[in-house]
Structures are given as structure tokens and as C-alpha cells.
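Showing just some of the chains, left in place.
Order of writing sets the labels: A, B and C. Residues in every chain begin at 1.
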């Protein structure tokens, strides 16, 4: 099996149910990925080391799902120049508005690409990663076109 | 001069002041781009034709800024499999929350990468586009690393 | 049976339960309608072709229900000068505030008439369509007056 080119991170085990949608969508496109549970606040060193070595290990796109004060995508983005996609997760009393604002309102200099709150965003994070990867991979581009065509027909 | 590889779209002339920041940032990285004023609602045909032909004309990433019920990024995304980055613009009575929600809450299947509301988002859209392009361009990757290093030192 | 004069559109099958209320209310007034599931993002071409031909096929009012970044009503409005009524649907983490803002905050030039979020809005969309149609249909106007009178008595 190929080595992973997308890293899916999440802050805690409780985020796995939603972020599984990201993994499933990548599988559909045959994009190899790895899943890491590593919190920006709980495991700052592990999280940092992961992202600092990601590019060298062949990772091209990073997807991070996080809830509440969702710092994970921004913290990852501050340690890499790989594209980082953030998925705000609901589950708090504010139902994801807190994580959306914590992910999307990044100051100039360190971008994070925010997706929709929850499952829709988790799926779209994978598709967006595929759109990025397809720029240099004609075969993947074709798969993407086929996916869209299939999807539009259904 | 090289032909453009990033397309910057905006819904109206009044969006230009903010979206100029996107253009300036791309220039800093030497990434050729084009700027198009074309509203999703006002010029649906022109907007559609632009995006449908974009990939063939060599465009690799699309950046769209829009205010109020900001449909432009989503409408573009529905007609291409190129990565589309959306910049919510303030200016309405709701000061950009309307455009943020209209851009970021895309349903599964057609992703848009949302940036922060306003100037910060306009700059980050360019940097994020560079991060995408740098995946296949080692020189650009180096520029990005230098930019980060310079920026962190200042 | 008469040919439809109201087109009810929705972005996905999951919207049908709420938008059924629109259909039921139109039936109550004897107004012929058609129901189309066609997403602004998933089926942009089919959606566009539907609305571009709607007036010629005798459609007089268009009602569109959509959730999340609810672009459907605005996209329809950009392709027709028929009155377009938008029904924001809940169901996302933001519970319909996202769809409300995406529908109601249309920029000047392409109006969409926004109704309340969810079932109340779905029913009112039908009644509002009847109010429009009744301007040129004295019989319908009478039915509307009777409906109001009955309703007020209950």
C-alpha cells in the first residue's frame, strides 16, 4: 500500500465518528491517508512534531477536525506551509459556532481553509484535498470528474 | 509575462479594495493571476463560462470574494473541480456574518474553502493558493518558507 | 388536470418532508404545481434549464426550499424574472440561521422573498404564492378570503 499523502488529525477520540467521513471519502478516491488523534492543548509536543515532519514524510495536505475553542488547525498551520483544512465540530453548548469562529477567523499570514460545521464539512474536507492533489495527478482529476458526474446524475 | 494560474473573482467593483490584497500577495510570490468582476446573480452566464473554461486556460486555483448572501464561491465550485477559496466580505448590516455563513456552510459534495471575513481573509486566500501551488513547484515552496521565516522574524 | 403554475424546488430529497407542506397548502387552494428536486450545486445545469424554461411552460411563481448555504433560491432568481420565494430549512448545526442569511441577504437587483425557517415558512410560501396569483384570479382571491375567514374563526 502507498504511504499516506493526507494526514487527518483530530483533538480527541470523541471526534472520530465525524472525521471518519473524511477517511471514507478519501478511500473512495484511493488517496492514502493516516489518522492521528492529537490535541493542540493536550499533546502540544506530539502535535508539533507530527506536523513539522509531515512534509518530509510525504504528506501533502493536512485535515484537522476540532470542537469548542478549536485551535488545532491553526496550531498546525503555524508549523507548516502545507495546506491545512479545518473542520469545525459541533457538540459544545454553542453547537459549533465557537469552533467555526476559532478556525475561520485566522489572522493574515497563516491561512486555514474552513469547511462547514460537522459531517458535511468532514466530507468536503476530503473532496477539497482531492481537488488540491488532482492538480498534479491527471488520474485523480479524472476520478474527481467522474465523481461529480455520477453525483449529479443521482 | 506568464499566463495566469489563479483567478480572482469578485461580485462587484465595490469589492475591489479588499480583494486587491489578494492580488498584492500573489504578486509578492510571483504567481500570475487575473482579476474578474462577475456577479453570480448579475452575470450568471459570464460567471459560468469563466469558470467552465478556467481549467483549460491553465487556471489552477480560484479565489472568490463576495458579500451579503455570498453565492459566488459556491456557484463557481458547482461548475469546476478546481479548488475554490471563498473570502467573505463585510459591508452589509450583518457585517459579514451573512457572507461567512453563505460561503462556509456548503453541503457535502461541493467544497469551498472559507477564509476570515475581510482583509485578513483576502490576504490568506492568496497565501493558501500559494501553499496549494507550491506542492508541485519547489521554487515556490522555497519562497513560501522564506516568507514565513521573514515574517516570523519581524 | 391543469398544467402547473407554481414550481416547488428543493435541493435534496431530505428537504421533501418540510416542502410537502407547501404542496399540501397549494392543493388546498386548487393551484396546480410541480415538485422538482434539483440542487444548485449538484445539478447546476438541470436547475438552470428548469428555471430558464419555466415562464414559457406557464410557471408563474417559483418556491425554493434549501438548507445550509442555501443558494438555490438566489441562483433561480438570477435566471428568471418570475417571483422567487425562498424557504430556509433547518437541519444544520446552525439550525437554519445559515440558510436564512443565505436566502434573505440578496444584493440589490435580484430579489428573493424569504419566509420563516422551516414548516411555518413552507406553508406561508404557498399562501404567498396564492396571494400573488389571486391578483389576476378573482376566484382564487375569494378562496383566499374564505381561507382567512375560516382560519380566523377557528
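Points worth noting:
Rule of thumb we're sticking to: contacts are C-beta pairs under 8 Å (C-beta built on N, C-alpha and C of every residue); 3 or more make two chains touch, one makes a residue touch a chain.
Source: prediction; values computed, not measured.
Counting every copy of the one repeated chain, the full complex in this structure comes to 8, with 3 of them shown.
To be clear about the criterion, only the chains that are shown with their structure count from here on.
One simple way to say how far apart two chains are is to compare their mean CA positions; for chain B and chain C this gives 32 Å.
Chain geometry summary: the mean Cα position of chain A and that of chain B are 19 Å apart. Averaged Cα coordinates give chain A a centre that lies 36 Å from the centre of chain C.
Residues of chain A found to touch two or more other chains are 116-117, 120, 151.
Across the complex, chain B meets chain A through its residues 60, 81-83, 85, 100, 104-111, 113-117, 119-120, 123-125, 127-128, 131-136, 141, 144-145, 148, 151. Listed in rising order, the residues of chain C touching chain B in the complex are 11-12, 39-42, 44, 48, 67-69, 71, 74-75, 77-79, 92, 94, 97-99, 101-107, 109-110.
On the chain C side of its complex with chain A, the touching residues are 42-43, 45-46, 68-69, 92-95.
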